[in-house]
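As you look at this complex, bear in mind that one protein chain is not there, while each of the others sits in place.
Chain nomenclature is as follows: A, B and C, assigned in order of appearance, with residue numbering initiated at 1 for each chain independently.
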Amino acid sequence: MSNGKRITLQQAAEIIKDGSSLTFSGFTIWRRPMAIIFELIRQHRKNLHLIEVNGGSQTEFLVGAGCVDIWESCWVGHELYGKYGANLSRKVAEKKIIVEDYSHAEMLFRFTAAASGSPYAITQTSLGTDIHNPEYDMLGRAGLRDGKRIAKLKYQFTEDPFYGAGSQVLVPAAKVDIAVLCVQQVGEEGTVRVNGQYYSDPEVARAADITIVMAEEIVPEEYLRRNADQNTIASFEVDHIVECPFGAHPTGMFGRYDVDGAFLKNFYATTRTQEGYDAFAKEWIHGLDHISYLEKLGWPRMLKLRANTAMNYSPREKKGGN
Amino acid sequence: MSNGKRITLQQAAEIIKDGSSLTFSGFTIWRRPMAIIFELIRQHRKNLHLIEVNGGSQTEFLVGAGCVDIWESCWVGHELYGKYGANLSRKVAEKKIIVEDYSHAEMLFRFTAAASGSPYAITQTSLGTDIHNPEYDMLGRAGLRDGKRIAKLKYQFTEDPFYGAGSQVLVPAAKVDIAVLCVQQVGEEGTVRVNGQYYSDPEVARAADITIVMAEEIVPEEYLRRNADQNTIASFEVDHIVECPFGAHPTGMFGRYDVDGAFLKNFYATTRTQEGYDAFAKEWIHGLDHISYLEKLGWPRMLKLRANTAMNYSPREKKGGN
Amino acid sequence: MSNYASPEEYGLADLLCCAAAHEVKDNEVVFAGTGLPMVAIMLAQQTHAPNLKLIFEAGTLDGRPPEIPTSVGDARCEMGASRASGLYDAFSIAQRGYVDMGFLGGAEVDQYGNVNTTCIGDYLDPELRLTGSGGNPDINSFAKRTVFIMVHEKRRFVENVSYITSPGWRVKKWPGGEFVHRRELYGAAYRGGPSAIISTLGVFRFDEQDGHMYLDTYHSGSTPDEIKTQCQFDLDISRVKGATELPTKEELRLIHELLDPDEIFIPKTKKS
Partner (left out) sequence: MSNYASPEEYGLADLLCCAAAHEVKDNEVVFAGTGLPMVAIMLAQQTHAPNLKLIFEAGTLDGRPPEIPTSVGDARCEMGASRASGLYDAFSIAQRGYVDMGFLGGAEVDQYGNVNTTCIGDYLDPELRLTGSGGNPDINSFAKRTVFIMVHEKRRFVENVSYITSPGWRVKKWPGGEFVHRRELYGAAYRGGPSAIISTLGVFRFDEQDGHMYLDTYHSGSTPDEIKTQCQFDLDISRVKGATELPTKEELRLIHELLDPDEIFIPKTKKS
């Protein structure tokens, strides 16, 4: 039983309008929906508000392309293939982007709250740090805290009334328009099976108003339903599905392919200036579609990255990215 | 690599001292650690404080035996095999037990809070009901709200400061001394794999200070670690493990055996009076150990309950319990 | 040339179950409790609502059990499900607002649709302690609408329930306990409330503005006036539309041959 959830890469990107708030599956340089990211860049999407449990290569590609006005998160970089987010760093220095800093756990609990329908979450993290410096409430400084999609307050301290456990930090639910996921398998009706660490995928899928799932393969729904306890996200939490093999490249995917370290190293090295970014985008994004991108990468590269079935990673890929 | 977590049924029961607060795996009449429950009754445990996401047959057995002083939960009964908790109902009428009522979601979120180290949780459920009637704070009326293991308040209303979403109900974390789980498989080092619905097992295991896992089988740890993404609870969250086949009987276990409806129907019918309970316990609990209990049940009964591997339940068991 | 069953072919439980099934629309996300609600929802799944998404409280999402589970914790729930997990998922999804409809039961109901499943008599000195709330108030708080299935007895349709377990249209505002409209308490979490009480005598609905129950349809064999005498409060029978739609032969076949052949929840009617 299919129900019309299947769309194309282009359609997926078109669902994401200028000014949308957006979040993603994955973790730093793993299972990022890069094929849709590239398509957004090709479609010249503007004024995006990224709200991410953590950032990574997807952030850097979008930020470098000038798609992003606001970034709320805790971290950006390419792990060992790029020490920090050079594009974000440049835009921050140029004051072309608003950055709202939270801690990693705060971001995670903000999504957990949104995913369970709570307006906020309780944590006890990061007390005493500049994350809670009231001067550094950047969305507040920009006058954007309307209490609708962006909370009235960055955070609030309160005391535990039940056990006298002391100061608690309340952080607002992460309200996002669209979550874009990149996973191993999705069923025709939307059931998602993630292999390996699922990071914060279940939370971001449930928190968003619209959830798009891009998968290495769309499989018969019935196949996934034979083992319901191995599935990660329920059918009705997913609005649209896209089949796109190697859609996470250059980020990696458990059981399928490794991170393309050399690609990311090159991206990091060449996009520290805007001119460098623009040249990189001209070569690798604009004028290509997903298939021509794969053709350009070539077979030897992808075969080297391909994961060994028993190990779920590639024993051939030199981890340093050289 | 074993690390001395393995204990016997008797030792498991001995870890649970008089006056402990206690919670369990499972859901109503599924995957309850009955073999340990029976052992607690044999050992005449007293003054227990049960804090349960939901009650079920295990509650009724313990309450009927006079082991329980306080029951905090939302529901007790045997599903279609016994409309309500006759033993609890009798003890309530006789004022021999303190019952603190929450809603099901409140109990679940109370455990979720405890499991994630928060002193309380935020929900928006049950507003306007007598669950929040301040006269019905039974632990408060009994003067037991010390703010240590029992929260100072049953609940608290607050307003959402972030999005103006209105009244929120704050409920205190469920602080429990010991969680006793009953699952299909545990590894030698404590890794738990639950098949089928895991109910609130991950939360109760993490919320408790001591976690005891009784399993149908103790399996080589390495077997479970081959597929880490199919496991339910991490090794270090489990303190003690017990192997006990059919340990959930008369409750059921996904993939292994069905609920013994006839057994529960008989329990419900015969334990509506204390005399009835005492006679039932004399026949089925006292003077037996787990093996003699199984012998008494007999092979035909257990073979009828045995789950079909493809279906995970028994196609032979008449569901009405006749 | 009707396909409706004749009176000797169905029992009250059949009528109840079918009336309840008719409350569901296709493609809805439905949260169903154990017992008759489960049969009703699976009946809808087999008839006009093949694409409904069924959530069981114990942690089954979009389940398609091939036979009726004995309870929501049952291994039968998982067969064909999209995901089997736990209560955290079920309640998070519900609180997040995914649930269109909840299917519930109750022991007592008042004129505002407040339902009691906790105790009969004074809570502090009860005549009878019942099961307790279970997820009744939660599903009822989180879903856009809820449908209750109840046995109709005058002692169950009361002026004030012994204990409000599950919130109706006018509920108690604490700490004082005065009745206010549900909307006032729930704020942004307000999504609706009980949309129907289906009893063994009729189908009752609510005026969402003033929160009062009224009779919508009466089951064949009873009359609005008779039903009014079976309520302790002053039931509004002025808006009654007519008789409740009868079960069809096909619905009866599905209930008794496919869903509940062992008469676990619904007894078969002896042909006269």
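A few comments on the model shown:
What we mean here is this: contacts are C-beta pairs under 8 Å (C-beta built on N, C-alpha and C of every residue); 3 or more make two chains touch, one makes a residue touch a chain.
The model shown is predicted, which means the values in this text are computed figures rather than measured ones.
Counting contacts over the entire complex, the absent chain touches A, B.
Note that of A:F109, A:F263 or A:Y277, the residue touching the chain absent from this view is A:F109.
Residue B:A234 is the one among B:A234, B:L288 or B:M311 that touches the chain missing from this view.
For the chain missing from the display, the contacting residue among B:T59, B:S73 or B:T191 is B:T191, taking the whole complex into account.
Even with one chain removed from view, chain B keeps its contact list with that chain: residues 1, 3, 114-119, 187, 189-191, 206, 221-222, 224-225, 228-229, 231-237.
Touching the omitted chain from chain A are residues 26-31, 53-55, 73-77, 79-80, 83-85, 88-89, 92-93, 99, 101-106, 108-109, 112, 123-136, 157, 160, 163-167, 196-203, 252, 254-255, 258-259, 261, 307, 311-313, 318-320.
Here, only the chains that are shown with their structure count from here on.
Common partners of chain A and chain B, by the touch rule above, are C. When you average the Cα atoms of each chain and compare centres, the chain farthest from chain C turns out to be A. Between chain A and chain C the centroid-to-centroid distance comes to 41 Å (mean Cα coordinates, whole Å).
Centres computed as Cα averages put chain B at a distance of 27 Å from chain C. Multi-chain contact residues of chain B (touching two or more other chains): 123-124, 160, 163-165, 196-198. Residues of chain C found to touch two or more other chains are 60, 78, 84-85, 88, 91, 94-95, 142, 188-189.
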